[in-house]
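Only one protein chain is missing; all other protein chains are in place.
Our next item is subunit A:
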Amino acid sequence: MPDTLHRPHPAAASPTRRHIVQGLGTGAAALAVSSITPAQAAADQTGAASRASDAATPARPGSSSAPDAPRFFSPEQFAFLCAACERIFPADASGPGALALGVPHFIDQQMDTPWGRGELWYMQGPHRTDAPANLGYQLPYSPQQIYKIGLTGVIAWVRQTHQAAFETLTPDVQDTILTALEQNATQFAGQPALSPVPLPASTFFEQLRSDTIEGAFADPLHGGNRHLAGWVMMGFPGARGDYMDWVDRYDTPYPYGPVSITGERAEHD
């Protein structure tokens, strides 16, 4: 369970948000809400900064709270995942990295979804894995299976080539390994129970990169983007859902920080 769900949400007491949430059953209600939104949104904002300060301490690199144990990944796999995500999306001058944002937990949580189980992809054979790349993904593996095969393979590959676990290597060496995966320097054996088709290292890397980005910037209710720090970094106001008053103020920077679907707020950068 992501910790954002357990914290009290000051914004939940805001009459504006509650009104909007309850008020949209019909077109007529939509009209009523829109007519009050600009004024109330402004009033709502007056207290936003002070409320935000007790809502959350913005995450800092390396200060993430004790993570929950992963549900899908083994501890060894999760250690690789944490280290690799942090190199793909490192804590740096631009802002927090994947660990502080909860990205590995996001990925763990996504494995137990219809998407993770491959229920949103056409999975029937035959699988022409030698088809031209521009005709798209043709492997027989679901996201869960890409991670299982990829992590088993990459952990063994790193042990073999570096006689150590990925997470114990220096960032430079880790980057070299990730670059090799990106450039498809190896492939990982399929699992006999599933398919003998090997998984190209680049397929595993691209899945990891894509999911890391999603974990950094998806709504925090999915387990990543902790404390909305991904959105603050990007300059995205989140689920505000109303820019009626800002459409054509061309010389005024948009002043408000992000808000999440559950009503969590972050201070603007």
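Criterion: a residue touches a chain if its C-beta (ideal position, glycine included) is under 8 Å from a C-beta of that chain, and two chains touch if they have at least 3 such contacts; residues count from 1.
As a working rule, contacts and distances are computed from a predicted model.
Candidate names were "Na+/H+ antiporter subunit C", "Branched-chain amino acid ABC transporter permease", "Gluconate dehydrogenase" or "ABC transmembrane type-1 domain-containing protein", and the UniProt protein name of the unshown chain is "Gluconate dehydrogenase".
Screening A:79, A:151, A:218 or A:266 against the full complex identifies A:218 as the residue touching the chain left out. Per the touch definition above, the residue from A:178, A:199 or A:266 contacting the chain not shown is A:178.
Against the chain not shown here, subunit A presents residues 17, 20-21, 24-28, 30-31, 33-34, 37, 87-90, 92-95, 113, 115, 118-124, 126, 128, 131-138, 175, 178, 182, 209-210, 212-214, 216-219, 221-222, 230-231, 233-244, 246-248, 250, 253-254, 261.
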